[in-house]
Each structure stands twice: as structure tokens, then as C-alpha cells.
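First the structure, then my questions, so here it is.
Omission of a single protein chain aside, the complex is shown with its protein chains in their original locations.
For reference, chains read A and B in written order, and residue numbers begin at 1 within each chain.
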Amino acid sequence: RSGEMAKLTQLIDNDVFRAYATYTTIVLLKMMLMSLVTAYFRITRKAFVNPEDTASFGKGESAKKYLRTDPDVERVRRGHLNDLENIVPFLGIGLLYALSGPELYTALLHFRIFAGARIAHTFAYLIPLPQPSRGLSWAVAYAVTISMAYKVLTTALYL
Amino acid sequence: RSGEMAKLTQLIDNDVFRAYATYTTIVLLKMMLMSLVTAYFRITRKAFVNPEDTASFGKGESAKKYLRTDPDVERVRRGHLNDLENIVPFLGIGLLYALSGPELYTALLHFRIFAGARIAHTFAYLIPLPQPSRGLSWAVAYAVTISMAYKVLTTALYL
Partner (left out) sequence: RSGEMAKLTQLIDNDVFRAYATYTTIVLLKMMLMSLVTAYFRITRKAFVNPEDTASFGKGESAKKYLRTDPDVERVRRGHLNDLENIVPFLGIGLLYALSGPELYTALLHFRIFAGARIAHTFAYLIPLPQPSRGLSWAVAYAVTISMAYKVLTTALYL
């Protein structure tokens, strides 16, 4: 049993894999934070979507008025969905990239730029900053993912 | 070739990894079930979003009236999106956690509570149960993911 464990943990002992683990966890935690920001705006703006969520505000019409959309809530939700659309490819392609034997320096560069760009994207979306801030930060993270995909396909291609 | 295979399958022979594989497959299948529930409500409520989906109901205005939103359909879709937002972090952070060498007992506890909480969340959302049922089940699964992320970062941190 301990022999198996040793071989498993050797994956997490590899520097490139550790870097992948670190930055993936950071961007996934950042994405999870969007749920809390949504909840914060729903409560402070009193803008809910499920009738059972407004029950504590009373019954009938007095509670129904809180079943509404709010621009700030919708903005956070769009940011959250954009995270899903871009962090899911990073999760999968980044894992395969980390296993494709890249140089540590190159791998760190990819992971750091991706994480930095997605954090910048969140600020650009939520503040919001004038364009092209949001567009650029989105494009940088997108390009990093394409670059990793290229490495995976040139290393592992088996159709 | 058989030597390589042996080393690959040794991952799936590890108890913690097998537990991760089992519970991840369960929660992903549960998430996939939401597609079928959405389809069921779309068909029984006759509430569609794509014009080509209502073609069998006839042409023109007679079909157009089925292009509408339905509260039950929208509720299932929100549950599905909430699954995506929470199961994607589990998929990534859980994998890294399983590779970070946790105790089998601790790992099972994390996986079981997460899966149980997400199944409870689905029931709370679809029935729907009065709050704080849905909020609590969401928070429990969220906290489990944070706990796994903490283990990953303390084991693997490489910035």
C-alpha cells in the first residue's frame, strides 16, 4: 500500500504538476468567490429569483416585489459564467499540458499569466473598467489556453 | 506496453483515487440528469426556446405559442447551472486533493459529504423545500471544496 502511495504522491512532488495544482486551485477558488459576490448583491439589492428565497420578507405581494432582476446581480452572474467558459478549458487543457512534459519556466509563465489575466478580468467586469480592459484580459487568458493546447496536441496527438 | 498499463492502472487501484473516481462519477451523472429533467418539463409544459423544436406542433402562430419560458423549466435550469458552478471546482480541486496524499478516512468524509450535500441541494431546489434547505446544502458542499483546496495548497504550493 505504501508503495502505491509513494507513486501517487510523486505526481504532486513534480514541480510542474505542483504549479498546475496551485494555479488551478487559485482560479477555481476565484470562480467560487463569484457565488458569494452574487449572494451579497442579491441580499443587499433585494433581488431574488426563487419565491422561497423571499419568504422571510413576508407573504404575497410584499415579498413578490423582491422577485426581480438587478443590473449588479446580472453583471456578477455574467462574470461567473464567463469564468466557467474559460476556466473549464484551462482545467482540462492545463492538466494535459502539465503532463506533457513542458519546461518548468515555460509552464509557470503560462499558469501565472492565465491566473493574472482571469483575476484582472474579474476586476474589469465588476468595477467595471472601460473597454478594452475586459476584452484584453479575456483574450490574454484565451491565448494562453490555446498555447497550452498546441503543446498538448504536438506532444500527444493520437487520433 | 503492459508495464505502462500496469503503472496507469495503479492509479485506479489506489483507494483514495478510487473513492474520488466513484463520487466524481456520481455527482457528474447527477448533473447530467438535470438535462433529462429539463427536457421532461419542456415537453410536458410545452415550453421551448428554439423554433425548430416546435415544428412538430404545426406552422406559424400555432407553433409559436410554445416558444415561451415556464417557471418549472427555468427552475431546473437554475439548478443545472448551480451544479456546474459547484461541481466544476470539485472536479478540479478534488482530483488534486486525491493526489495530495490525504488519509483515506478523511478523503471519504469529504467526498461523501460533498455528494450528499449536492444531492440534497437538487431535491431542495426542485421540490422546492423552504429555505434555508437549499442554502445550507449549497454551503456544506462549498465548505467541503474549500477544505480540500486548503489541503492542496498546503501540500503543493508552488507559486
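As a convention for this text, contacts are C-beta pairs under 8 Å (C-beta built on N, C-alpha and C of every residue); 3 or more make two chains touch, one makes a residue touch a chain.
These numbers come from a predicted model, not from an experiment.
For the chain missing from the display, the contacting residue among B:T24, B:N82, B:T122 or B:T145 is B:T24, taking the whole complex into account. Mapped onto subunit B, contacts with the missing chain fall at residues 4-5, 7-9, 11-12, 15, 17-19, 21-22, 24-25, 28-29, 31-32, 34-35, 49-50, 52-53, 55-56, 80-81, 84, 87-88, 91, 95.
By the touch definition given at the top, subunit A reaches the unshown chain through residues 7, 10-11, 13-14, 16-17, 75, 78, 81, 84-86, 88-89, 91-93, 95-96, 99-101, 128-131, 134, 142, 145-146, 149, 152-153, 155-159.
Definition applied: only the chains that are shown with their structure count from here on.
In this assembly, the C-alpha centroid of subunit A lies 16 Å from the C-alpha centroid of subunit B.
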